[in-house]
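Provided herewith is a single structure, encoded as C-alpha coordinates, for subsequent inquiry.
Note that this complex is displayed minus one protein chain, with the remaining chains in position.
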Amino acid sequence: MMWLSGGFVFRRGNSVYHRLDPRVKLLISALLFTTTLLVRSITQLALVIVFAMAIAAVARVLKRVGRTMLLTATFSAFIFVVNIFFTRNLETSAIYAIRFIAIVVSTSLFFITASPDELEQVMKTFRLPRDVVFAFVTAVRFIPVMMLDTLQIMDAQKSRGLELDKGNLFQRVRNMIPVLIPLVVNSVIRSGELAEAMESRAYGAVARPTSLVEYRARAADRITAVAAVAVFALGVYSFYFVMPTYLP
Amino acid sequence: MIEFENVTFVHQNGVKALDQVSLRVQQGETLAIVGENGAGKTTLVRHVTGLLKPTSGTVKVKGLETTRASTAQLSRSVGVAFQNPDHQLFSESVYDEIAFALRNFGFSPQLVEKRVKWGLELFGLEEYRDSSPLVLSGGEKKRLTLACILAWDPEVIILDEPTVGQDAIQKERLAGTIKLLGTAGKTVIVVSHDIEFLWPIQPRVVVMKSGRIVADGPARTLMLEKEVLEGARVSQPELVTFYQELVRRPEAPFVNPLEAERWVK
Partner (left out) sequence: MFLWPAGRGNRRVPDSEFAHHSSRSRHQNGIGEPEGRQMAEVVRAEEYGFRYNESKKWAVKDFNLTVKSGEIVVLAGPSGCGKSTLLRSVNGLIPHMYSGQTAGSVSVDGRAVGETPMSVLAQEVGLLFQNPENQIFMFSVERDVAFGLENLGIPRAEMRERVDRAMHLMGITELAGRAPHELSDGQKQRVALAGVVAMNPKLIILDEPTSLLDPRTALELVDLLQKLRKENGTTLVVVEHRLDLLVTVADRIVVMNEGTKVLDGSPKDVLFGDLAEGYGISVPAITRLQKLLAKDGRVASDRLLSAKELAGLMGGVRS
(Lines give C-alpha, C1' and ligand atoms only; values in the text may rest on other atoms or scores of the structure.)
Protein backbone atom coordinates (compact mmCIF):
# COMPACT_ATOMS: atom_id res chain seq x y z
CA MET A 1 0.00 0.00 0.00
CA MET A 2 2.88 2.30 0.80
CA TRP A 3 4.39 1.65 -2.59
CA LEU A 4 1.17 2.42 -4.35
CA SER A 5 0.64 5.55 -2.36
CA GLY A 6 4.20 6.77 -2.68
CA GLY A 7 4.54 6.09 -6.36
CA PHE A 8 1.17 6.87 -7.81
CA VAL A 9 -0.79 9.22 -5.61
CA PHE A 10 -0.73 12.83 -6.66
CA ARG A 11 0.65 15.39 -4.29
CA ARG A 12 0.59 19.10 -4.90
CA GLY A 13 3.78 20.66 -6.23
CA ASN A 14 4.99 23.89 -7.66
CA SER A 15 7.89 22.95 -9.91
CA VAL A 16 8.19 23.92 -13.56
CA TYR A 17 7.30 20.37 -14.43
CA HIS A 18 4.12 20.40 -12.38
CA ARG A 19 3.00 23.50 -14.15
CA LEU A 20 3.26 21.95 -17.58
CA ASP A 21 0.10 21.18 -19.45
CA PRO A 22 -0.99 17.68 -18.39
CA ARG A 23 -0.98 16.54 -21.98
CA VAL A 24 2.72 17.36 -22.20
CA LYS A 25 3.38 15.43 -19.00
CA LEU A 26 1.53 12.50 -20.47
CA LEU A 27 3.54 12.80 -23.67
CA ILE A 28 6.82 12.78 -21.78
CA SER A 29 5.86 9.73 -19.75
CA ALA A 30 4.58 7.98 -22.86
CA LEU A 31 7.82 8.69 -24.70
CA LEU A 32 9.87 7.39 -21.78
CA PHE A 33 7.71 4.31 -21.67
CA THR A 34 8.08 3.71 -25.39
CA THR A 35 11.83 4.16 -25.20
CA THR A 36 12.12 1.43 -22.56
CA LEU A 37 10.45 -0.91 -24.98
CA LEU A 38 12.79 0.02 -27.79
CA VAL A 39 16.17 -0.17 -26.10
CA ARG A 40 18.43 -3.09 -26.66
CA SER A 41 21.01 -3.09 -23.94
CA ILE A 42 21.38 -2.70 -20.22
CA THR A 43 23.43 0.48 -20.58
CA GLN A 44 20.75 2.07 -22.72
CA LEU A 45 18.10 1.16 -20.19
CA ALA A 46 20.20 2.60 -17.44
CA LEU A 47 20.51 5.83 -19.43
CA VAL A 48 16.75 6.01 -19.80
CA ILE A 49 16.30 5.57 -16.08
CA VAL A 50 18.89 8.20 -15.30
CA PHE A 51 17.13 10.56 -17.68
CA ALA A 52 13.81 9.86 -15.96
CA MET A 53 15.40 10.53 -12.59
CA ALA A 54 16.74 13.81 -13.95
CA ILE A 55 13.21 14.82 -14.88
CA ALA A 56 12.06 13.74 -11.43
CA ALA A 57 14.73 15.97 -9.97
CA VAL A 58 13.50 18.93 -12.00
CA ALA A 59 9.99 18.18 -10.74
CA ARG A 60 11.40 17.96 -7.21
CA VAL A 61 9.92 14.54 -6.68
CA LEU A 62 13.21 12.71 -6.84
CA LYS A 63 12.93 11.28 -3.33
CA ARG A 64 9.53 9.78 -3.97
CA VAL A 65 10.46 8.35 -7.32
CA GLY A 66 13.67 6.99 -5.86
CA ARG A 67 11.80 5.27 -3.07
CA THR A 68 9.35 3.80 -5.55
CA MET A 69 12.26 2.50 -7.56
CA LEU A 70 13.73 0.76 -4.55
CA LEU A 71 10.42 -0.80 -3.59
CA THR A 72 9.92 -1.99 -7.16
CA ALA A 73 13.37 -3.52 -7.16
CA THR A 74 12.24 -6.43 -5.01
CA PHE A 75 9.58 -7.40 -7.50
CA SER A 76 12.04 -6.78 -10.25
CA ALA A 77 14.45 -9.25 -8.71
CA PHE A 78 11.64 -11.78 -8.80
CA ILE A 79 11.20 -11.17 -12.53
CA PHE A 80 14.94 -11.59 -12.99
CA VAL A 81 14.97 -14.96 -11.25
CA VAL A 82 11.97 -16.26 -13.16
CA ASN A 83 13.50 -15.21 -16.45
CA ILE A 84 16.84 -16.82 -15.61
CA PHE A 85 14.95 -19.99 -14.89
CA PHE A 86 13.26 -20.01 -18.27
CA THR A 87 15.80 -18.51 -20.62
CA ARG A 88 19.12 -19.06 -18.85
CA ASN A 89 20.24 -15.82 -20.46
CA LEU A 90 21.72 -13.32 -18.01
CA GLU A 91 21.51 -10.30 -20.25
CA THR A 92 17.91 -10.60 -21.42
CA SER A 93 16.73 -11.44 -17.92
CA ALA A 94 18.46 -8.37 -16.59
CA ILE A 95 16.87 -6.29 -19.30
CA TYR A 96 13.41 -7.53 -18.44
CA ALA A 97 13.95 -6.86 -14.78
CA ILE A 98 15.34 -3.38 -15.21
CA ARG A 99 12.80 -2.58 -17.88
CA PHE A 100 10.09 -3.20 -15.32
CA ILE A 101 11.62 -0.65 -13.02
CA ALA A 102 11.91 1.83 -15.89
CA ILE A 103 8.26 1.36 -16.82
CA VAL A 104 7.13 1.91 -13.26
CA VAL A 105 9.24 5.02 -12.94
CA SER A 106 8.00 6.58 -16.17
CA THR A 107 4.33 6.02 -15.37
CA SER A 108 4.80 7.04 -11.76
CA LEU A 109 6.24 10.33 -12.95
CA PHE A 110 2.98 11.14 -14.65
CA PHE A 111 0.63 10.17 -11.86
CA ILE A 112 2.43 11.94 -9.09
CA THR A 113 2.65 15.20 -11.00
CA ALA A 114 -0.81 15.26 -12.58
CA SER A 115 -3.76 16.12 -10.36
CA PRO A 116 -7.08 14.33 -10.82
CA ASP A 117 -8.39 17.50 -12.47
CA GLU A 118 -5.59 17.27 -14.98
CA LEU A 119 -6.24 13.57 -15.47
CA GLU A 120 -9.81 14.50 -16.23
CA GLN A 121 -8.63 17.07 -18.75
CA VAL A 122 -6.48 14.53 -20.50
CA MET A 123 -9.28 11.99 -20.59
CA LYS A 124 -11.61 14.56 -22.10
CA THR A 125 -9.04 15.30 -24.78
CA PHE A 126 -9.20 11.70 -25.78
CA ARG A 127 -12.95 12.08 -26.11
CA LEU A 128 -13.79 9.48 -23.50
CA PRO A 129 -17.49 9.43 -22.57
CA ARG A 130 -18.45 11.91 -19.89
CA ASP A 131 -19.71 9.32 -17.42
CA VAL A 132 -16.48 7.33 -17.61
CA VAL A 133 -14.36 10.39 -16.98
CA PHE A 134 -16.54 11.47 -14.09
CA ALA A 135 -16.51 8.03 -12.49
CA PHE A 136 -12.73 7.90 -12.76
CA VAL A 137 -12.12 11.35 -11.32
CA THR A 138 -14.54 10.78 -8.46
CA ALA A 139 -12.92 7.44 -7.69
CA VAL A 140 -9.49 9.06 -7.50
CA ARG A 141 -10.84 11.83 -5.33
CA PHE A 142 -12.04 9.27 -2.83
CA ILE A 143 -8.84 7.28 -2.60
CA PRO A 144 -7.52 9.19 0.44
CA VAL A 145 -10.95 8.90 2.05
CA MET A 146 -11.06 5.16 1.57
CA MET A 147 -7.55 4.77 2.89
CA LEU A 148 -8.61 6.60 6.03
CA ASP A 149 -11.75 4.48 6.29
CA THR A 150 -9.66 1.32 6.09
CA LEU A 151 -7.49 2.48 8.97
CA GLN A 152 -10.51 3.35 11.05
CA ILE A 153 -12.15 0.01 10.35
CA MET A 154 -8.97 -1.80 11.29
CA ASP A 155 -8.83 0.17 14.52
CA ALA A 156 -12.41 -0.67 15.34
CA GLN A 157 -11.96 -4.38 14.74
CA LYS A 158 -8.64 -4.52 16.58
CA SER A 159 -10.53 -3.08 19.50
CA ARG A 160 -12.79 -6.11 19.41
CA GLY A 161 -9.95 -8.51 19.81
CA LEU A 162 -9.01 -9.01 16.18
CA GLU A 163 -5.32 -9.71 15.77
CA LEU A 164 -4.22 -8.60 12.34
CA ASP A 165 -0.54 -9.30 12.72
CA LYS A 166 -0.58 -12.85 13.96
CA GLY A 167 -1.08 -16.26 12.44
CA ASN A 168 -0.14 -18.03 9.28
CA LEU A 169 -1.06 -16.83 5.81
CA PHE A 170 -4.45 -18.50 5.82
CA GLN A 171 -5.40 -16.99 9.18
CA ARG A 172 -4.24 -13.55 8.17
CA VAL A 173 -6.33 -13.61 5.01
CA ARG A 174 -9.36 -14.76 6.98
CA ASN A 175 -8.80 -11.99 9.49
CA MET A 176 -9.15 -9.46 6.72
CA ILE A 177 -12.82 -10.29 6.24
CA PRO A 178 -14.02 -8.13 9.16
CA VAL A 179 -12.12 -5.29 7.51
CA LEU A 180 -13.14 -5.88 3.93
CA ILE A 181 -16.87 -6.26 4.48
CA PRO A 182 -17.38 -2.91 6.23
CA LEU A 183 -15.17 -1.31 3.58
CA VAL A 184 -17.32 -2.65 0.79
CA VAL A 185 -20.54 -1.81 2.60
CA ASN A 186 -19.34 1.73 3.22
CA SER A 187 -18.45 2.10 -0.43
CA VAL A 188 -21.90 1.03 -1.46
CA ILE A 189 -23.49 3.47 0.97
CA ARG A 190 -21.18 6.16 -0.28
CA SER A 191 -22.13 5.52 -3.91
CA GLY A 192 -25.78 5.89 -3.02
CA GLU A 193 -25.18 9.20 -1.29
CA LEU A 194 -23.05 10.44 -4.16
CA ALA A 195 -25.78 9.52 -6.62
CA GLU A 196 -28.32 11.52 -4.64
CA ALA A 197 -26.00 14.50 -4.51
CA MET A 198 -25.28 14.26 -8.22
CA GLU A 199 -28.97 14.20 -9.13
CA SER A 200 -29.62 17.10 -6.80
CA ARG A 201 -27.04 19.13 -8.65
CA ALA A 202 -28.51 18.42 -12.06
CA TYR A 203 -25.97 15.91 -13.29
CA GLY A 204 -26.82 14.93 -16.82
CA ALA A 205 -29.06 17.92 -17.45
CA VAL A 206 -27.11 18.91 -20.52
CA ALA A 207 -25.32 16.68 -22.99
CA ARG A 208 -22.17 18.80 -23.06
CA PRO A 209 -21.41 20.40 -19.71
CA THR A 210 -19.31 23.55 -19.63
CA SER A 211 -16.10 23.85 -17.68
CA LEU A 212 -14.96 26.40 -15.11
CA VAL A 213 -11.32 25.92 -15.81
CA GLU A 214 -9.78 25.97 -19.19
CA TYR A 215 -6.52 24.35 -20.04
CA ARG A 216 -4.79 26.44 -22.58
CA ALA A 217 -1.51 25.23 -23.92
CA ARG A 218 1.08 27.93 -23.43
CA ALA A 219 4.00 28.51 -25.70
CA ALA A 220 6.24 26.88 -23.11
CA ASP A 221 4.12 23.75 -23.27
CA ARG A 222 4.30 23.51 -27.03
CA ILE A 223 8.04 24.06 -27.01
CA THR A 224 8.55 21.42 -24.35
CA ALA A 225 6.44 18.97 -26.30
CA VAL A 226 8.41 19.51 -29.48
CA ALA A 227 11.66 19.24 -27.53
CA ALA A 228 10.50 16.01 -25.92
CA VAL A 229 9.74 14.44 -29.29
CA ALA A 230 13.06 15.66 -30.64
CA VAL A 231 14.99 14.19 -27.71
CA PHE A 232 13.08 10.96 -28.09
CA ALA A 233 13.86 10.73 -31.79
CA LEU A 234 17.49 11.57 -31.17
CA GLY A 235 17.72 9.08 -28.35
CA VAL A 236 16.24 6.22 -30.33
CA TYR A 237 18.44 7.04 -33.28
CA SER A 238 21.58 6.99 -31.20
CA PHE A 239 20.53 3.82 -29.41
CA TYR A 240 20.04 2.03 -32.66
CA PHE A 241 22.72 3.44 -34.90
CA VAL A 242 25.33 5.13 -32.83
CA MET A 243 25.77 3.25 -29.59
CA PRO A 244 26.04 -0.41 -30.54
CA THR A 245 29.29 0.42 -32.29
CA TYR A 246 30.88 1.56 -29.05
CA LEU A 247 29.13 -0.03 -26.07
CA PRO A 248 27.56 -3.35 -25.03
CA MET B 1 -6.50 2.52 36.21
CA ILE B 2 -5.32 4.57 33.27
CA GLU B 3 -2.25 6.71 33.42
CA PHE B 4 -0.82 9.18 30.94
CA GLU B 5 2.60 10.49 31.84
CA ASN B 6 3.98 13.43 29.84
CA VAL B 7 2.65 11.99 26.64
CA THR B 8 3.52 13.75 23.43
CA PHE B 9 2.35 12.48 20.08
CA VAL B 10 3.53 13.80 16.76
CA HIS B 11 1.95 12.72 13.49
CA GLN B 12 3.96 11.60 10.50
CA ASN B 13 3.37 14.95 8.87
CA GLY B 14 4.87 16.77 11.83
CA VAL B 15 1.67 17.95 13.46
CA LYS B 16 1.80 17.70 17.23
CA ALA B 17 -1.51 16.19 18.29
CA LEU B 18 -0.69 15.72 21.97
CA ASP B 19 1.64 17.96 23.94
CA GLN B 20 2.94 16.84 27.32
CA VAL B 21 -0.34 15.34 28.45
CA SER B 22 -0.56 13.90 31.93
CA LEU B 23 -3.75 12.35 33.19
CA ARG B 24 -4.79 9.84 35.81
CA VAL B 25 -8.12 8.09 35.67
CA GLN B 26 -9.18 6.13 38.75
CA GLN B 27 -11.25 3.03 38.70
CA GLY B 28 -14.97 3.75 38.77
CA GLU B 29 -14.66 7.36 37.61
CA THR B 30 -16.90 8.86 34.98
CA LEU B 31 -14.84 11.23 32.92
CA ALA B 32 -15.83 13.54 30.07
CA ILE B 33 -13.25 14.84 27.61
CA VAL B 34 -14.34 18.02 25.86
CA GLY B 35 -12.83 20.38 23.37
CA GLU B 36 -13.30 21.48 19.80
CA ASN B 37 -12.72 19.21 16.85
CA GLY B 38 -8.98 18.80 16.43
CA ALA B 39 -8.10 19.52 20.05
CA GLY B 40 -6.72 16.03 20.48
CA LYS B 41 -9.59 14.23 22.21
CA THR B 42 -9.77 11.30 19.83
CA THR B 43 -5.98 11.09 19.64
CA LEU B 44 -5.85 10.84 23.41
CA VAL B 45 -8.41 8.09 23.50
CA ARG B 46 -6.65 6.12 20.80
CA HIS B 47 -3.61 5.92 23.01
CA VAL B 48 -5.45 4.04 25.73
CA THR B 49 -5.73 0.83 23.74
CA GLY B 50 -2.48 1.28 21.94
CA LEU B 51 -3.97 2.15 18.58
CA LEU B 52 -1.47 4.95 18.74
CA LYS B 53 1.79 4.78 20.60
CA PRO B 54 3.25 7.92 22.16
CA THR B 55 6.21 9.64 20.53
CA SER B 56 7.44 10.32 24.05
CA GLY B 57 6.04 9.59 27.48
CA THR B 58 4.15 6.51 28.64
CA VAL B 59 0.58 5.32 28.72
CA LYS B 60 -0.33 2.65 31.21
CA VAL B 61 -3.50 0.63 31.62
CA LYS B 62 -3.73 -1.21 34.93
CA GLY B 63 -0.02 -0.72 35.33
CA LEU B 64 0.84 -2.23 31.96
CA GLU B 65 2.50 -0.02 29.37
CA THR B 66 0.56 0.08 26.13
CA THR B 67 3.71 -0.49 24.11
CA ARG B 68 4.01 -3.94 25.63
CA ALA B 69 0.72 -5.37 24.45
CA SER B 70 -1.36 -5.50 21.29
CA THR B 71 -4.54 -3.52 20.92
CA ALA B 72 -6.52 -6.73 20.96
CA GLN B 73 -5.03 -7.65 24.34
CA LEU B 74 -5.58 -4.22 25.84
CA SER B 75 -9.13 -4.20 24.57
CA ARG B 76 -9.94 -7.05 26.90
CA SER B 77 -10.01 -4.48 29.68
CA VAL B 78 -10.86 -1.37 27.69
CA GLY B 79 -13.86 -1.34 25.38
CA VAL B 80 -13.98 1.47 22.87
CA ALA B 81 -17.19 2.45 21.10
CA PHE B 82 -16.26 4.32 17.96
CA GLN B 83 -18.38 6.93 16.33
CA ASN B 84 -19.36 5.11 13.18
CA PRO B 85 -21.08 1.73 13.57
CA ASP B 86 -20.72 1.14 9.84
CA HIS B 87 -17.01 0.75 10.43
CA GLN B 88 -17.60 -2.34 12.52
CA LEU B 89 -20.62 -4.37 11.54
CA PHE B 90 -19.97 -7.25 9.20
CA SER B 91 -21.38 -10.50 10.58
CA GLU B 92 -24.15 -12.59 9.15
CA SER B 93 -26.35 -12.13 12.18
CA VAL B 94 -26.64 -9.84 15.14
CA TYR B 95 -25.88 -12.85 17.33
CA ASP B 96 -22.58 -13.42 15.54
CA GLU B 97 -21.79 -9.75 15.71
CA ILE B 98 -21.99 -9.70 19.50
CA ALA B 99 -20.21 -13.03 19.67
CA PHE B 100 -17.31 -11.83 17.50
CA ALA B 101 -15.33 -10.13 20.25
CA LEU B 102 -16.21 -12.84 22.77
CA ARG B 103 -14.85 -15.51 20.48
CA ASN B 104 -11.72 -13.45 19.80
CA PHE B 105 -11.13 -13.18 23.52
CA GLY B 106 -11.44 -16.93 23.95
CA PHE B 107 -14.74 -17.20 25.78
CA SER B 108 -16.19 -20.72 25.97
CA PRO B 109 -19.24 -21.42 23.74
CA GLN B 110 -21.54 -21.65 26.76
CA LEU B 111 -20.32 -18.33 28.07
CA VAL B 112 -20.67 -16.79 24.61
CA GLU B 113 -24.29 -17.92 24.44
CA LYS B 114 -24.99 -16.48 27.87
CA ARG B 115 -23.37 -13.15 27.25
CA VAL B 116 -24.92 -12.66 23.83
CA LYS B 117 -28.35 -13.36 25.23
CA TRP B 118 -27.73 -10.88 28.01
CA GLY B 119 -26.52 -8.23 25.57
CA LEU B 120 -29.53 -8.68 23.30
CA GLU B 121 -31.91 -8.32 26.25
CA LEU B 122 -30.17 -5.35 27.79
CA PHE B 123 -30.41 -3.34 24.59
CA GLY B 124 -33.76 -4.58 23.38
CA LEU B 125 -32.40 -6.33 20.31
CA GLU B 126 -33.79 -9.85 20.82
CA GLU B 127 -36.08 -9.61 17.83
CA TYR B 128 -33.07 -9.03 15.61
CA ARG B 129 -31.09 -11.96 16.93
CA ASP B 130 -30.86 -13.72 13.58
CA SER B 131 -31.14 -10.70 11.30
CA SER B 132 -28.25 -9.16 9.45
CA PRO B 133 -26.81 -6.23 11.39
CA LEU B 134 -26.73 -4.21 8.19
CA VAL B 135 -30.50 -3.83 7.99
CA LEU B 136 -30.85 -2.18 11.37
CA SER B 137 -31.65 1.50 11.68
CA GLY B 138 -28.98 3.99 12.74
CA GLY B 139 -30.06 4.07 16.35
CA GLU B 140 -30.29 0.30 16.55
CA LYS B 141 -26.81 -0.05 15.08
CA LYS B 142 -25.44 2.21 17.79
CA ARG B 143 -27.16 0.13 20.44
CA LEU B 144 -25.69 -2.97 18.85
CA THR B 145 -22.14 -1.65 19.00
CA LEU B 146 -22.65 -0.90 22.69
CA ALA B 147 -24.05 -4.37 23.25
CA CYS B 148 -21.00 -5.83 21.52
CA ILE B 149 -18.71 -4.06 23.97
CA LEU B 150 -20.61 -4.68 27.16
CA ALA B 151 -20.89 -8.34 26.29
CA TRP B 152 -17.26 -8.93 27.16
CA ASP B 153 -17.61 -6.82 30.28
CA PRO B 154 -14.52 -4.61 30.13
CA GLU B 155 -13.58 -2.61 33.20
CA VAL B 156 -13.20 0.57 31.20
CA ILE B 157 -15.66 1.78 28.59
CA ILE B 158 -14.78 4.62 26.26
CA LEU B 159 -17.46 6.29 24.15
CA ASP B 160 -16.32 8.44 21.25
CA GLU B 161 -18.98 11.04 20.38
CA PRO B 162 -21.89 8.77 21.26
CA THR B 163 -24.58 11.42 20.75
CA VAL B 164 -23.91 12.27 17.12
CA GLY B 165 -27.08 11.89 15.10
CA GLN B 166 -29.15 10.67 18.03
CA ASP B 167 -32.59 12.02 18.83
CA ALA B 168 -33.73 13.04 22.31
CA ILE B 169 -35.09 9.66 23.35
CA GLN B 170 -31.94 7.88 22.30
CA LYS B 171 -29.80 10.42 24.12
CA GLU B 172 -31.79 10.00 27.30
CA ARG B 173 -31.38 6.27 27.12
CA LEU B 174 -27.67 6.71 26.57
CA ALA B 175 -27.32 9.02 29.57
CA GLY B 176 -29.12 6.39 31.62
CA THR B 177 -26.75 3.70 30.44
CA ILE B 178 -23.73 5.80 31.37
CA LYS B 179 -25.06 6.42 34.85
CA LEU B 180 -25.83 2.74 35.23
CA LEU B 181 -22.31 1.78 34.23
CA GLY B 182 -21.00 4.23 36.78
CA THR B 183 -22.99 2.71 39.59
CA ALA B 184 -21.83 -0.74 38.50
CA GLY B 185 -18.29 0.38 39.23
CA LYS B 186 -17.15 0.73 35.64
CA THR B 187 -14.74 3.41 34.56
CA VAL B 188 -16.45 5.39 31.85
CA ILE B 189 -14.79 7.91 29.56
CA VAL B 190 -17.01 9.94 27.25
CA VAL B 191 -15.57 12.07 24.49
CA SER B 192 -18.20 14.54 23.45
CA HIS B 193 -18.81 18.08 22.43
CA ASP B 194 -22.44 17.90 23.49
CA ILE B 195 -22.24 19.86 26.71
CA GLU B 196 -25.96 19.84 27.35
CA PHE B 197 -25.90 16.04 27.24
CA LEU B 198 -23.00 15.83 29.66
CA TRP B 199 -24.23 18.35 32.20
CA PRO B 200 -26.90 16.24 33.94
CA ILE B 201 -24.42 13.36 34.24
CA GLN B 202 -22.11 15.64 36.26
CA PRO B 203 -18.86 13.84 35.39
CA ARG B 204 -15.31 14.89 35.99
CA VAL B 205 -14.44 17.10 33.02
CA VAL B 206 -11.15 17.42 31.20
CA VAL B 207 -10.90 20.28 28.71
CA MET B 208 -8.48 19.97 25.83
CA LYS B 209 -7.11 22.56 23.49
CA SER B 210 -4.40 22.20 20.86
CA GLY B 211 -3.21 18.89 22.26
CA ARG B 212 -3.01 20.05 25.85
CA ILE B 213 -5.19 19.65 28.89
CA VAL B 214 -6.19 23.14 29.93
CA ALA B 215 -8.64 22.32 32.69
CA ASP B 216 -9.56 19.35 34.83
CA GLY B 217 -12.22 19.23 37.50
CA PRO B 218 -15.77 18.30 38.47
CA ALA B 219 -18.44 19.58 36.08
CA ARG B 220 -20.15 21.63 38.74
CA THR B 221 -17.18 23.96 39.29
CA LEU B 222 -15.37 23.68 35.99
CA MET B 223 -18.31 24.82 33.93
CA LEU B 224 -18.31 28.13 35.76
CA GLU B 225 -14.96 29.12 34.31
CA LYS B 226 -16.17 31.01 31.31
CA GLU B 227 -12.82 32.28 30.06
CA VAL B 228 -11.24 28.84 30.06
CA LEU B 229 -14.19 27.34 28.24
CA GLU B 230 -14.32 30.11 25.70
CA GLY B 231 -10.60 29.84 25.11
CA ALA B 232 -11.01 26.19 24.29
CA ARG B 233 -14.08 26.89 22.16
CA VAL B 234 -16.27 24.82 24.42
CA SER B 235 -19.77 26.01 25.13
CA GLN B 236 -21.19 26.39 28.58
CA PRO B 237 -24.34 24.59 29.67
CA GLU B 238 -27.17 27.04 29.18
CA LEU B 239 -28.30 26.84 32.77
CA VAL B 240 -24.84 27.75 34.00
CA THR B 241 -24.75 30.73 31.64
CA PHE B 242 -28.13 31.75 32.94
CA TYR B 243 -27.02 31.57 36.55
CA GLN B 244 -23.82 33.48 35.93
CA GLU B 245 -25.59 36.21 34.01
CA LEU B 246 -28.29 36.50 36.63
CA VAL B 247 -25.94 36.81 39.54
CA ARG B 248 -24.18 39.69 37.80
CA ARG B 249 -27.30 41.79 37.52
CA PRO B 250 -27.95 44.46 40.17
CA GLU B 251 -31.61 43.68 40.64
CA ALA B 252 -31.42 39.92 40.42
CA PRO B 253 -33.38 37.91 42.88
CA PHE B 254 -31.13 35.41 44.52
CA VAL B 255 -31.24 32.32 42.40
CA ASN B 256 -28.75 29.58 42.80
CA PRO B 257 -28.18 26.98 40.12
CA LEU B 258 -29.57 24.24 42.33
CA GLU B 259 -32.88 26.03 42.44
CA ALA B 260 -32.86 26.48 38.68
CA GLU B 261 -32.13 22.83 38.22
CA ARG B 262 -34.80 21.79 40.64
CA TRP B 263 -37.32 23.75 38.64
CA VAL B 264 -36.21 22.19 35.45
CA LYS B 265 -36.40 18.70 36.90
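Lettered A and B in written order, each chain numbered from 1.
Methods note: contacts are C-beta pairs under 8 Å (C-beta built on N, C-alpha and C of every residue); 3 or more make two chains touch, one makes a residue touch a chain.
Note that the structure is a prediction, hence the values are computed from the model and not measured.
Considering the full assembly, B:Phe242 is the residue among B:Phe105, B:Trp118 or B:Phe242 that touches the omitted chain. The missing chain, though absent from the display, is touched by one residue of A:Thr43, A:Ser115, A:Thr150 or A:Asn175; that residue is A:Ser115. Among A:Leu180, A:Met198 or A:Leu234, only A:Met198 touches the chain that is left out of the view.
Interface with the hidden chain, as seen from subunit A, comprises residues 12, 23, 27, 115-117, 125, 134, 137-138, 140-141, 144-145, 148, 190, 193-217, 222, 225.
Across the interface with the omitted chain, subunit B contributes residues 36-38, 137-139, 164-171, 193-196, 199, 233-235, 237-239, 241-246, 248-253, 255, 260, 263-264.
Convention: only the chains that are shown with their structure count from here on.
Taken in their complex, subunit B has these residues touching subunit A: 46, 49, 51, 70-72, 75-76, 79-80, 82, 84, 86-90, 100-101, 104-105, 134, 148, 152. By the touch rule above, subunit A contacts subunit B in their complex via residues 149, 152-153, 155-163, 165, 177-178, 181-182, 185-186, 189.
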